[in-house]
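Remarks on the structure that follows.
Note that one protein chain is taken out, while the other chains of the complex remain in position.
Chain nomenclature is as follows: A, B and C, assigned in order of appearance, with residue numbering initiated at 1 for each chain independently.
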Amino acid sequence: MQAKDYKSELKPIWCPGCGDYGVVQAIYRAFANIGRAPHEIAFVSGIGCSSRIPGYTTTYGFNTVHGRALPIAQGIKLSRPDLLVLAAGGDGDGFSIGGGHVPHAIRRNPDITYIVMDNHIYGLTKGQLSPTSPRGLATASSVYGSLEDPVNPLLYVLAYGARFVAQGTPADMPGLASIIEEAIRFPGFAFVNVQSPCVTYGQPEAQLKQHKAEMRALTSCGHDSSNRLAAMELAQDYGKVLYTGVFYRDPDPGPTFEQAVAERHVAQRASADQRTRVLDLFAVA
Amino acid sequence: MQAKDYKSELKPIWCPGCGDYGVVQAIYRAFANIGRAPHEIAFVSGIGCSSRIPGYTTTYGFNTVHGRALPIAQGIKLSRPDLLVLAAGGDGDGFSIGGGHVPHAIRRNPDITYIVMDNHIYGLTKGQLSPTSPRGLATASSVYGSLEDPVNPLLYVLAYGARFVAQGTPADMPGLASIIEEAIRFPGFAFVNVQSPCVTYGQPEAQLKQHKAEMRALTSCGHDSSNRLAAMELAQDYGKVLYTGVFYRDPDPGPTFEQAVAERHVAQRASADQRTRVLDLFAVA
Amino acid sequence: PAGTAFAPCRAMRELTIGMAGAGGDGVVSAGESLITAAALEGYHAILTKSFGPQIRGGESSFRLRISTAPVYTPAGMLDVAIALNWDDFLRFGAELPVGGQTILIYDAQHAAGPGVSQLAGMTPGEIVGAPIAALAREIAGHDGAKNTVVLGLLAEWFGFVPDPLLAGLRKRFAKKSQEVLERNERAFDAGRRYAEQHPIASARRLAPARLPGESARPTLLADGNEMCAAAAIVAGCTFFGGYPITPSTEIMHFLGREMWKHGGVVLQAEDEIAGAGAAVGASFAGKKAMTATSGPGMSLKTEMLGLASIAELPLVCVNVQRGGPSTGMPTKSEQSDLFQAVFSAHGDVVRPVLAPTGVADMFATTVEAFNIAEQYQTPVILLSDGEIGLRKEVVDRIDPAAFTIVDRRRPSPRELESYARYAFTESGISPISEPGMAGGNYLAAGIEHNEHGAPSSGGANHARMNEKRIRKLDPLTRWRGAATVVGDPDAPIGLIAWGSVAGIARDALQRADALGVHAKLLVPILLYPVAQPAYDDFFASIRAGLIVEQSSQGQLYRLLRMFVTIPSGVTSFARSGANPFTPAEIAERLAGLAQQLQRSRVPELQVAVD
Partner (left out) sequence: PAGTAFAPCRAMRELTIGMAGAGGDGVVSAGESLITAAALEGYHAILTKSFGPQIRGGESSFRLRISTAPVYTPAGMLDVAIALNWDDFLRFGAELPVGGQTILIYDAQHAAGPGVSQLAGMTPGEIVGAPIAALAREIAGHDGAKNTVVLGLLAEWFGFVPDPLLAGLRKRFAKKSQEVLERNERAFDAGRRYAEQHPIASARRLAPARLPGESARPTLLADGNEMCAAAAIVAGCTFFGGYPITPSTEIMHFLGREMWKHGGVVLQAEDEIAGAGAAVGASFAGKKAMTATSGPGMSLKTEMLGLASIAELPLVCVNVQRGGPSTGMPTKSEQSDLFQAVFSAHGDVVRPVLAPTGVADMFATTVEAFNIAEQYQTPVILLSDGEIGLRKEVVDRIDPAAFTIVDRRRPSPRELESYARYAFTESGISPISEPGMAGGNYLAAGIEHNEHGAPSSGGANHARMNEKRIRKLDPLTRWRGAATVVGDPDAPIGLIAWGSVAGIARDALQRADALGVHAKLLVPILLYPVAQPAYDDFFASIRAGLIVEQSSQGQLYRLLRMFVTIPSGVTSFARSGANPFTPAEIAERLAGLAQQLQRSRVPELQVAVD
């Protein structure tokens, strides 16, 4: 399989220069390296510019509703553990309307990779505050500046107990591709925050150009990615320092949700062809 | 004002021995010490056994819908900063269905005190898994045991940047009362997790009796409540050690949401009697 | 001796018993013992339970109707009423109606006067004080055995065969110590002995359900929620995503015990949106999926159900209705979520809505819901209610082999060669692929799409897709199973009722017939899309009638007006939840209609009615 095999005919309607172009390229490449056939991949997203991404791949895509990619992805993975399941969306999709689903997906630990394209803005709706917009930012919905502190996706998921947490930027597409590949290969829930600039409504001072200049590889900081508290401390710099690479990777990932389910099926001696037996429970002996 | 002035005629329908009796007692006492008249207090809850609590006080109560106490409480506080606003509910109400609202309330920092009565179970619906139920717990909805790790309310809110985080238990009602009083007096969003056992569906090994024996005052552990990371480290013991007292209290609490709003009103020279002027914006000059 | 069961005196074909007491009195387990015993003896029976708002320690009660013939509802006056204490008994008001024929039994430790005086001017046929608590304490040593004493009294006074009741006791206390069991057996005997020594004036005996020696017909005993869950498993459902809510939670409880055994998965989600979402995901992945909830949860699932409609994904969503609006009255049954079931989605959506009428048809209706979901690639609302969900019925054995199980139409290898997920077909149904099928890859979306699933904002495509999604359901309006009609097809008086009220209406029809009223009953199983032909046939002979429902707005009546021409003589008889209908009052209204028709001048009516 090659990257191009994962590229669909649909022409992206993203603005010229949108960071998401680089993200989908990185995903093509990660898929190719892993080599699962497109029809064995389920790619789920919410709603947003970024959430259009499944349509630009040849996988089974599901562009669902705003904020619900994770519950739907879990339903797919739980009922079809054989599939490679990817979820993706924007910062608003994942940490505003969808924020309530993240901790629960993480504590269940299904083998799903969740990619957030974090542009610190609402792109599709034309430039309102997103939960990751810095305090004071003036946008279409906050002309006098935001009065709220931003959320910290990296710190949140670490607190939720995520077993794989990483960050990347399309400014380093190959680097992003290998991060995503590692996330997909990780046996369990993996979270990748991608700093993916919005050229149209995003902050001019946070575009790919600056990313190139400012990004800092975690490997080069001597960070021990097996130390959750250390990762949490670094994560505090979210919004200030653009770290790329793996913040945390659980040395022993533990069982996935679907593995626990499989064990239960064994314990219950599950068999699909005994279904009608269930009625015997009501029999009046 | 005395504690009894805050007690309503409504007879609680809680089970005999329910931890929530102690919580409402502690709230009466905290109210009395603070001395705000009942009609100047808005007490908002979601749905659950615990969420019945506003009805047992003489305040303006609002027993809303499941999981939505915080958004509604924020609407009250933002439009009526003069009121003392309290929000309360269960572990399911706050960290399952309502979990998506918590980080956003915290990052906005309205001066609201949020009390969660954490009994690690769904009481009102008769004993299903709650998000804080320990892994493996067998309940009506998990007869073969839970396959999910529990959430950690304390660690979560600390990661969300909460400026006041405490825990108490009705096993020490006076102690709980003073924690709640301090939380209410704190200028900003304050979170109090109350370990409030469910005698009917809760774990027999986690009842008031055990609380009395096992609770450990944070003051006695030499914990520095102005150190967020230290608080996070202690919070990791949630579910193992029953710490009581203040985990974290921001030394400089910063502006509340409603203070920021007030400043904006000043900046915009706000005046309610110019309302009709807004139409001039459309005038064709 | 079993003999007592068949004594000659006033044998009755059926008996309706109501009992109330405080939490801890074991009122409900007494009811369970009685219906289990009745089932073992081959009786038809329905048991409903009702509780106060408290989780524990509150008042509780049951109604049990036992009969030698099929029964459709537990509603109506009580033949026997048992009050362990007056306050709790009276709290249930109309739910435990005492009439002139009722034998009212109370615990003699409470004076009769105060209680009886509050029976709203109704004098029971006979009032019997029995030392229930006293016997329990004396014989078993504590109040806990009161319910067992009552079982003894009932066995003797009303001719219940003791053996199955004793067998039930042994089952119930199997886990307890031998001593506890013996105590209760003694309490049971004490009750029987007391009754023997104190015969009641208006003694009645329940006629046997079978001849001596003849073995009882094989039956099942289940409540509506259990039956719904079991039917889902039989229908091939392997994924359930839900969130607890009264009175639907037991569906998840049952599946949480049983689904795993059949290779399925049950997810208690973080909320209703996620529960429905996970089910939508499972359906996209090719599995039959279900979610279940009640009013407030339905309100939260609105968006996800709309997604399933436009993405054309099969899904069964159960709503066990309770009193609304909002949190409303969780422990009371109502039929006020019909409008929502039909119309909650934004945009032009038609979504099938099915309603079972009891435990007896819950199995078939649930299987049908899955079949329709799969056949038409659509979410289906199964609109149950608290009354059905929580009541137990003795029903005939079910032969699963007698039911067809429908699976979604998947694309053939040839069709996969040039596949378009949303291809415009004659039926409007397009073969549906699922992950893992090479060549079936497509983009599912809540966004309007073209035949290939690609986003489209073109007006022509949108109009065609709307038309496709709606037209594909047309066959349902002509479905034979959409409604059942009971009574003379030519009757001029008509009754329409759905859900748990249908059984009451059916009883009412029998009573009306006894009054000489010439009426028929239509019970819709498919509530939406409205099966117009079935109603047109039904109304053809109708001059007057009632549409009876447990909602203050008369939602079915309004819904029917949208699509059917209702004869002017047919009016809505609607009422809020927790205000039960009785067969008698409905029968009386029908009789009233009959008299009006006779007074009216239309000649053929003079013929029709008499």
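By our rule, a contact is a pair of C-beta atoms (placed from the backbone, for glycine too) under 8 Å apart; a residue touches a chain by one contact, two chains touch by 3 or more.
This one's a predicted model, so the numbers in the text were calculated from it and none came from an experiment.
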Review point. If the full complex is used, which shown chains touch the chain that is missing here?
Key: A, B, C
Exercise for review: Among C:300, C:373 or C:473, choose the residue that contacts the chain missing from this document, as touch is defined above.
Suggested key: C:300
Review point. Residue-wise, where is subunit B in contact with the chain that is not depicted?
Key: 10, 37-42, 44, 47, 52, 54-55, 58-65, 68, 70-80, 82-83, 100-101, 104, 261, 264-265, 268-272, 274-276, 278-279, 281-284
Exercise for review: Mind listing the subunit A residues that contact the chain we can't see here?
Suggested key: 13-16, 47, 49, 65-67, 96-97, 99, 122-126, 128-129, 131, 140-144, 200
Check your understanding: Mind pulling the subunit C residues that touch the left-out chain?
Key -> 52-53, 93-94, 295-296, 298-300, 302-303, 306-307, 309-311, 321, 323-329, 331-332, 334, 336-337, 339-340, 342-350, 445-448, 455, 457-460, 462-463, 466-467, 470, 551-553, 555, 558-559, 561-563, 575-580
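Methods note: only the chains that are shown with their structure count from here on.
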Practice item. Could you grab the centroid distance between subunit A and subunit B? Build each centroid from C-alpha atoms only and quote it in angstrom. Key: 30
**Study point:** Residues of subunit B touching at least two other chains
**Key:** 96-97, 99, 131, 144
Practice item. Hunt down the residues of subunit C that sit against at least two other chains at once, touch-wise. Key: 260, 270-271
